[in-house]
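Would you mind keeping the following structure in view while I ask a few things?
Omission of a single protein chain aside, the complex is shown with its protein chains in their original locations.
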Amino acid sequence: MLLKISDIDVFYGNLQALWGVSLEVKSGEMVAIAGANGAGKTTLLKTISGVLHPSKGSIKYRGEDITNLNAYEIVDQGISHVPEGRKLFPEMTVLQNLVIGSYNRKSRSTRGENLARVYELFPILEERKHQLAKTLSGGQQQMVAIGRGLMANPGVIIIDEMSLGLSPILVSELFRTLHEIRARGITILLVEQNVWRTLHEADRAYVIETGRIVLSGDALDLVEEQEVRNAYFGA
Amino acid sequence: MSQLSSLASPIVIGILMGGLYVTIALGLSLVFGVMKVINVAHGDLVILGSYTAFAAITIWGLNPLLWLLPSLPLFFILGLLIEKYLLHRAARKSADAALIVAFGLALIVQNASQIIWTPQTRALTTSYSMTTFRLGSVYIPLVYILDFVIALVVMLTLRQFLEKTYLGQAITAASQDRQTAELMGINPGRVSQIAFGIAMALAAIAGIFFGLTFSFNPTSGTALLIIAFGVTILGGLGSMVGTFIGGMIFGLSQTLGGHFLGPTGQLLVPFSMVLVVLTIRPQGLFGR
Partner (left out) sequence: MRSYVLLILLVAVAVVLTLLPVVGAPQTWLLYLFYFYVFLAAANMWNLLAGFSGLLALCPAAFIGLGGYSMTILTWLGIPYYVGIVVGGAVAAVFAMVISVSVFRMRGVYFAIGTLVVPAILRLVFLRWKPVGGDLEGGGAGYMVKGVRAIPPEATYWLALGIGLVSVILVLSILRSKFGLGLAAIRDNDVSAASSGINVFRLKLSSFIIAACVTGAAGAIFYMNQGYIEPNNAFDINWLMIVLLATVIGGKGLEWGPLAGTVIVVALRFQMARYVGISSLIQGLILVVIMLVAPQGIMGLARDLRKAASVRLSS
């Protein structure tokens, strides 16, 4: 068990956002968290990456309790978070954005290798490495964001709403790359609004609705589930 | 013809003197970028730098340029402490709180200086204070050239630091997006502390050169703050080139203001320019 989230409650001030959420990710898997807008997906991700903290429950990574670590400490542990909306540093170049991804101590020494691998996965980034991040297209920015996440030598990479605002072709390309990343031994946790697509790419999935996990299981099984079809595919 | 040539001196001096304002403004904008707080005590901390250099001369006979070396780590550490124990706590409560605490700090520094060194005007006089060079009809005191040179040195060093080191890049990243920077493993609290420490070191440098160039008293800091703020805003946040040009412009506004309007004009013109810039173009010339 690589990442284990046990029964967490998360509050925004006095407002509860997550109720008793539990989820598990095994090494080498691609797990999806699917749900509608506002269901709590981003809250869950923020809690995993340490931006928020649960009031109840625990989060364990490789057996270590990381529940109350700060966000900047969690990267050190091996969890990389690619945020919703890409959130590149706008005034920095592609290269600078990638390099800052290796800020945490452990990944600094392997910076060169990591960079080479990112360029392998996304050759276009090498072409545009001196271009300012804010001038890139949505798809290219997503590539930089994922690349930046990879620079941190993560064991798990969490990607929030990768497909938002991108064309289906680009999304397919990105999924192809995700599989390549997974082949290199990096576990992937995906959060997506695009439920149909995601369930066809991931191994397993959890469906989250208004702050609670309502369904979980093998992704393709979930595609068949009547509830899922009704709620998300309108079929 | 003589009308124009009589302008040569204030123009040259103004540009050179602008270097001082660049050095002062760099510290202010560094903190503003990372912590999103204007340290209204910055001007007074620069003057504190002048006063400590003054103490170094009077107590140990130490040349201010030599005092530069020990003052850097001293002020850096002072900066770390101020950020950690004062500004950080205040900023957590609210933006207004940070401003007010900084203001309190300014008062403390001003009055402490007044108590220790009296309200009397002081200056850092050295053997080369009077050295002047001549370029055509313009007389350029050495200290102004030093002001300009040190600005260039500081700028280039700072730029190298910000672009080539992990810590520098961390500061830049945190200035652009604090939360995402944290996702990179950057500790925003520590980064703020270090940025403030650097800003204080810059204030020490600026203070020494300011004291070499001008006379000062405990209340001189307020004017420096206003002008440095103007330089920061005019140049545009995040643009070092912009800050440099802004410094030159404000230096010119001071000398030309003095040239046309007499001694009052020296501050009146720059101050008015600050208001104008704030009103019309708060994002500055080069800002984003």
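By letter and in written order, the chains are A and B; residue numbering begins at 1 in each of them.
Following the convention adopted for this analysis, contacts are C-beta pairs under 8 Å (C-beta built on N, C-alpha and C of every residue); 3 or more make two chains touch, one makes a residue touch a chain.
Every value quoted in this text rests on a predicted model; they were computed, and no experiment measured them.
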Chain not shown, its touching partners among those shown: B
Sole residue of B:L66, B:A95, B:L135 or B:V241 that reaches the chain not shown, by the stated touch rule: B:A95
Selected from B:I38, B:I194 or B:M248 as touching the chain missing from the view: B:I38
Interface with the undisplayed chain - residues on chain B: 37-38, 40, 86, 89-90, 93-97, 99-101, 103-108, 110-112, 114-115, 222-223, 226, 229, 233, 262, 264, 267-268, 271-272, 274-275, 278-279, 282
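Definition applied: only the chains that are shown with their structure count from here on.
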Centre-to-centre distance between chain B and chain A (centres being mean Cα positions), rounded to whole Å: 43
For the chain A and chain B complex, residues of the former touching the latter: 49, 51, 70-73, 75-76, 80-81, 83, 87, 89-92, 96, 99-101, 103-105, 108, 148, 152
Touching residues (chain side chain B, partner chain A) in the complex: 166, 169-170, 172-173, 176-177, 179-188, 238, 288
